[in-house]
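A single protein chain has been removed from this complex, and every other one stays in its place.
Which chain is which? They are A, B and C, in the order written, and residues in each are numbered from 1.
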Amino acid sequence: MTGRRARDWGIPFAGVPGPLDAITDVAGVRVGHCTVVSGTRPDGSDAARTGVTAILPTPTTETEAVFAGWHNQNGNGELTGTPWIDETGLLDGPILTTNTLSVGVVRDAVVAWAARRGLLPQRWAMPVVGETWDGHLNDIRGFHVRPEHAHEAIERATGGAVPEGNVGGGTGMVCYEAKGGIGSASRVARGPSRWTVGVLVQANHGLRRQLTIAGLPVGAELPVPAAEPEEHGSILVFVATDAPLLPHQLRRLARRATMGLARSGSVSGNSSGDLFLAFSTANRGAVEGPGPRSLSALAEPEMNPLFESAVEATDEAIVNALAAAETMEGYRHHRVEALPMPRVVEILQRHGRLASPA
Amino acid sequence: MTGRRARDWGIPFAGVPGPLDAITDVAGVRVGHCTVVSGTRPDGSDAARTGVTAILPTPTTETEAVFAGWHNQNGNGELTGTPWIDETGLLDGPILTTNTLSVGVVRDAVVAWAARRGLLPQRWAMPVVGETWDGHLNDIRGFHVRPEHAHEAIERATGGAVPEGNVGGGTGMVCYEAKGGIGSASRVARGPSRWTVGVLVQANHGLRRQLTIAGLPVGAELPVPAAEPEEHGSILVFVATDAPLLPHQLRRLARRATMGLARSGSVSGNSSGDLFLAFSTANRGAVEGPGPRSLSALAEPEMNPLFESAVEATDEAIVNALAAAETMEGYRHHRVEALPMPRVVEILQRHGRLASPA
Amino acid sequence: MTGRRARDWGIPFAGVPGPLDAITDVAGVRVGHCTVVSGTRPDGSDAARTGVTAILPTPTTETEAVFAGWHNQNGNGELTGTPWIDETGLLDGPILTTNTLSVGVVRDAVVAWAARRGLLPQRWAMPVVGETWDGHLNDIRGFHVRPEHAHEAIERATGGAVPEGNVGGGTGMVCYEAKGGIGSASRVARGPSRWTVGVLVQANHGLRRQLTIAGLPVGAELPVPAAEPEEHGSILVFVATDAPLLPHQLRRLARRATMGLARSGSVSGNSSGDLFLAFSTANRGAVEGPGPRSLSALAEPEMNPLFESAVEATDEAIVNALAAAETMEGYRHHRVEALPMPRVVEILQRHGRLASPA
Partner (left out) sequence: MTGRRARDWGIPFAGVPGPLDAITDVAGVRVGHCTVVSGTRPDGSDAARTGVTAILPTPTTETEAVFAGWHNQNGNGELTGTPWIDETGLLDGPILTTNTLSVGVVRDAVVAWAARRGLLPQRWAMPVVGETWDGHLNDIRGFHVRPEHAHEAIERATGGAVPEGNVGGGTGMVCYEAKGGIGSASRVARGPSRWTVGVLVQANHGLRRQLTIAGLPVGAELPVPAAEPEEHGSILVFVATDAPLLPHQLRRLARRATMGLARSGSVSGNSSGDLFLAFSTANRGAVEGPGPRSLSALAEPEMNPLFESAVEATDEAIVNALAAAETMEGYRHHRVEALPMPRVVEILQRHGRLASPA
């Protein structure tokens, strides 16, 4: 079952994905994971089920600014570095994700990593680090993430297929009361320009009864014993594109992640940290530097296909996270089951919504 | 067929509606429409298909402030009075909707209406007037909306069932390339407090191919000849509740309208003015006035059922608008067909998604 | 005394002004006023002391979009068209100012003006109209502003020296409890590029005891009989520049108007509508149209001289408004005295702060 993605199960999605159906379809974007799984105590009290994921917007080894914009859909989360993005539209280097209590260590590790490369002008001290809470499966108060995990995630970052599910920052995550984690997807935007939009999520949100796949309320048919009364999770969504967008346009794009999230059934619960960031890999070398410099930008009406792509790819990336994540046991023997994909398929089939036989 | 609402057709929605399944389920909220349909020229060049809708947050004849918050999901629209709502969280009187080119006349008409009642302290000059574009069916450059239409909408405002479809500000609207207009719905929020959340939309948005009902891509199965290449519409969503919410909490609630809109298939296209406003009828008489005054407010976690209700009711209000709106011919004989509800029902039935036989 | 501007009185300001020391130093920017003063009743109850001011960002007769950004420093005011500016950074045509109760008529008049020229694509229906309250001197409930006044302000718009004081939208305004109104100033920004920053204010804000000129608390030395206990005014600040700035950079620039306003002593009182908008005349012809189109933009650090210029010019424009405005009597014989500039000069002289003998 491992390795099958949402589309492999016959789940229908609108739009045309890129070759990898992943954020790495946007040329130059790289993703790296460092997964931290350990624990020796018989009672599971030191069970680490956590990690770090890095998204590098450009293929350079040096840090290099790109345009970015973000959206706070529901603010029970942390995403450092956002005042600067709000102010200038600049994203200065890698984006990292981890668990809620490890934002600090990862942030300082990025700073140290940049300092080591001599990349520490003043501004470079505002790294972007996001989080979701993995304290159900992970001994989160054990602070198992160390600086070298962040460095490893950055240094392993590569193009190509993106490992999904229980990896990196997504290792211990829970989504719609099934095992969640990292998911990715992409779209080739409608229209002659064929821009690519890629999405990566760290999915840790939602109640089972809300889960919607391909528009069907599958969650209602796949109840969990001892369902949560309240949502406790969060989701980070990162949207990359090669379309030349200005900072205010990237804020617009980030805001569409809300609509992709809505397609999976979420209502952005109170304790959810639903923070979304979009960046463009275009205008490389031009977003900074002296003088009136020349930039390329789409006209606003040309954003429509990008909006559609971002919504579709966010929805699919969430289902990809669910499809990839495997049942996990962790902290104090807490156990979270993978979403039973064969039963999902069965529901879709019953409703005549399967794209192709599983 | 007239008068059948979405639920009457067997379309399934989550959650429990209030008795009227309308914004007027929130006690004290009143809605009034003034529909302007006229035209005598054979070529249809003076065909008025427009109007004004008024939402009165309280049952008083005097203006009275309530707490409010708003969200700009996509800003190709106008909603006057929002700087003051951002600043103070106060909504000082009726909300009006009309067509795009008549915002000014309606705004001044509200001012004159208030002045006539001696209700014109300085602040009272910031009325809230929203719009969507009806220039396809309506001779919008004919400026057919006059001050008395706004006054009529306000004065006719009443509780009870809300007329939907081709009425008031919604008269000439087009939604998912079918006839759109005004729609409403409500929810009794989950939980012991049973707060009510009511929604009213002026629905003028979306491409046919995007239309999703009950999670099914019905738009793809009901194509329109000469489909629009780009979305040109907009949607206004107003959310009322009797739950005691503070201004920042109402901004949170307004932001959930995006997720209800997403359920109907929209991606908030570039030229869409998707502006949402939420208000609370609680704390009457306490939101203003001297001194430290005593207010009631929910704790943040208690907002979850309200979030869910707002998402569900927005989705349903849009389908109610589509179900109620009848085929219309107007400006220069432009004609927009009603959404063929029997065919929608058929699609839902085929996919085993009908709540009850139509 | 008429015609003497702040600098003519020897009031010192930092920075180097452009040739006109006005917003029209930014090439292509035009300003037009239509002043409405009338009234025949002996009791002064129909005394009109109001008007309309138009700022045209470009020299074209056609509407043409430029990049813009705005800031809500204190939202007890109206500035229509801002959701679209927030969304896309586009300002599509003239900016108009008038009194609080005439925003609607002026808004619709701009629409009609554009329609007459065939300039009414859908988006063109979001004109930018701001206001401040002139109800002390003006029979504001008499609704004396008519559509033709707005048309006249637009059509009279011209480069060159900007009439200040009791003109156009500023006719009946009161500032620091002296006669206020329109003021303008400009700066040639520090640095090799010598960008121009121009400011126009409609100044109707502040308590006398707060008034600060050249850093000196002159208001405390020039008390008014029957001083207001609370601020009731507002200020609109428009910042123009020829520097190539992107929308997010123009928001940054608009936010500096707050700091210029602070220099004149204001604390942005609760009932003040302090709304600021900045636009760039650069990138003409490139901000729209099918793209990817090529744009020019400054790097963020290059904004420092523009920030300084905007602060300085806002401060000076306010004093220019005070210096130009003459004593006025109006509605019900209400009378507001001009700020006694000779006494201001005397105070500055006593403190050794006069730039040159008056």
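Following the convention adopted for this analysis, contacts are C-beta pairs under 8 Å (C-beta built on N, C-alpha and C of every residue); 3 or more make two chains touch, one makes a residue touch a chain.
Everything numeric here is computed off the predicted structure, so don't read it as measured data.
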Options A:Asp86, A:Glu221, A:Glu288 or A:Glu346, residue touching the unrepresented chain: A:Asp86
Option from A:Ala54, A:Met126 or A:Ala299 whose C-beta touches the chain left out: A:Met126
Contact with the hidden chain (one of C:Ala22, C:Ile85 or C:Ala214): C:Ala214
Interface with the unshown chain - residue positions in chain C: 14, 73-74, 212, 214-217, 230-231, 252, 255-256, 258-263, 266-271, 300-301, 303-304, 307-308, 310-311, 350-353
Where the missing chain touches chain A, by residue: 72, 74-88, 100-109, 111-112, 115, 120, 122-123, 125-126, 131, 133, 135, 141, 143, 232, 271, 273, 275
Residues of chain B in contact with the chain not shown: 87-90, 193, 244, 246-248, 252, 282, 288-300, 302
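Heads up, the rule we're going with is that only the chains that are shown with their structure count from here on.
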Interchain centroid distance [CA atoms averaged], chain A/chain B, Å: 33
Chain centre separation (chain A, chain C; CA means) in Å: 45
Two or more partner chains touched - positions in chain B: 74, 271
